[in-house]
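Pasting in a structure now, in structure tokens, and then I'll have a few things to ask.
The other protein chains are all here in position, but one chain of the complex has been omitted.
Coming up: chain A.
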Amino acid sequence: MPSHPKLANEFVKDKERAKWHDQSLWFVRSKRDKAVHQLPEWELLREQASKIKSYVVSHLPDLLEEFEKNAKAKGVHVHWARDAKEHNEIVHSILKQHQVKRVVKSKSMLTEECHLNPYLERHGIEIVDTDLGEWIVQLQDKPPSHIVMPAIHIKKEEIGELFHEKLGTEKGASDPQYLTESARQRLRQKFIEADAGITGVNFAIADTGGFVVCTNEGNADLGTSLNKLHIACMGIEKLIPRASDLSVFLRLLARSATGQPITTYSSHFHGPAPDSELHIVLLDNGRSEIADSDEFRRSLNCIRCGACMNTCPVYRRSGGYSYSNTVPGPIGSILGAAHDTKANSSLPFACSLCASCTDVCPVKIDLHHQLLTWRKEIRLKGLLPLSKRLSMKMMSWMMQAPRLYQFVGKMARKIVPYLPRFLVYNPFNAWGKQRELPDMPKQSFREWMKQNHDRK
């Protein structure tokens, strides 16, 4: 897998696009700031949410059993999947049982994580993503580049072109109103033709056995009301203990994600509709392993609002695809490293440790500390590139010997100013590509002290 710096470099090369991407996401971050500052109790809400989620993660088995019992009592079929493969097989078997040929799906990062779409397509089932952004990337045959705004990286002119090619809209059209209306017409048709609806789950409630799906387009409701089979796919960490906890999260989620007070639709599902079937697939896929780790357990608090991506100065300038992981950005770098450390070993380093993600996170995950901890793990596992390992070893060695350190410093100050520019600014000097090196002073602070200030 290409490393983050390599892919980021490609993205930044198109400077205008990188700038536009950064500004679009900063706009969302600014909207978020306005929305959260309307709530004087914001920090209290974060604290409360963090406590609830930490409780959930440390009581997962009990709460899952409680959820299963209560959901079954409501007539819901509950399935358990150990990994992505099992998840897809379960979904497929349910669809097969009902002889389903067409499925409409509301956006779900979990099914992205499992690569459910290509799996079902291989088995002859048509699956359509009904969230507008997600549908756009599906038409491009690409994954989402952001977990809340899957097509945030695509310009409206490009969507116009895509729609012209795939939906036959007017050539050169880029009016959002026109394009959205065209998509809406086509999606309506898909909703009507579908035999089953698949949704994700934002919050599953242990003490009621119900769950909540949040969308802005109402597509989850359309997809599940128009036909008689609803399959909900959720990661086991999506639980909350009580229905009364829900208000905390509904207030945090949309404000953090898009700066809205609440998502347009927060749809509650408590058992199947009359003459319908409701299935829920609970997926582990490495989550229980994370729950067992003292260092990374808190990453399971994540409610997938995407605020850490919007605020991350690296994500904003390198784009979602530079992470090569279903979930990009700070939280994605943590989850990606947990899922496959070797393949994702550059991700915890795609971070300047500015800690903005930690301060923006509505459930108070200490994201930048966990990224730092991942760097240690990567070093321990021998996955740190030799160049970094060696340079750090040499630097440590030098810094343990004050005389050597002083000597090296002195030599650099003496020699560098006399070097011809091409020797200093060469292709091996990444610092000097776009930046000047500091001017070398005549003496170090230590030398100055000796001459001017020594009292000993």
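Going forward, a residue touches a chain if its C-beta (ideal position, glycine included) is under 8 Å from a C-beta of that chain, and two chains touch if they have at least 3 such contacts; residues count from 1.
We adopt the following convention: contacts and distances are computed from a predicted model.
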item: Options "Protocatechuate 3,4-dioxygenase", "Binding-protein-dependent transport systems inner membrane component", "Nitrite reductase small subunit NirD" or "Lactate utilization protein A": UniProt name of the undisplayed chain; value: "Lactate utilization protein A"
item: Candidates A:Tyr55, A:Tyr265 or A:Tyr405 - the one touching the absent chain; value: A:Tyr405
item: Contacts of chain A with the absent chain, listed as residue ranges; value: 4-5, 8-9, 12-13, 15, 18, 22, 26, 33, 36-37, 39-40, 42-43, 311, 313-314, 317-318, 349-356, 358-360, 372, 374-380, 384, 388-389, 392-393, 395-396, 398-400, 402, 405, 409, 412-413, 430-431, 433-438, 440-441, 443-449, 453
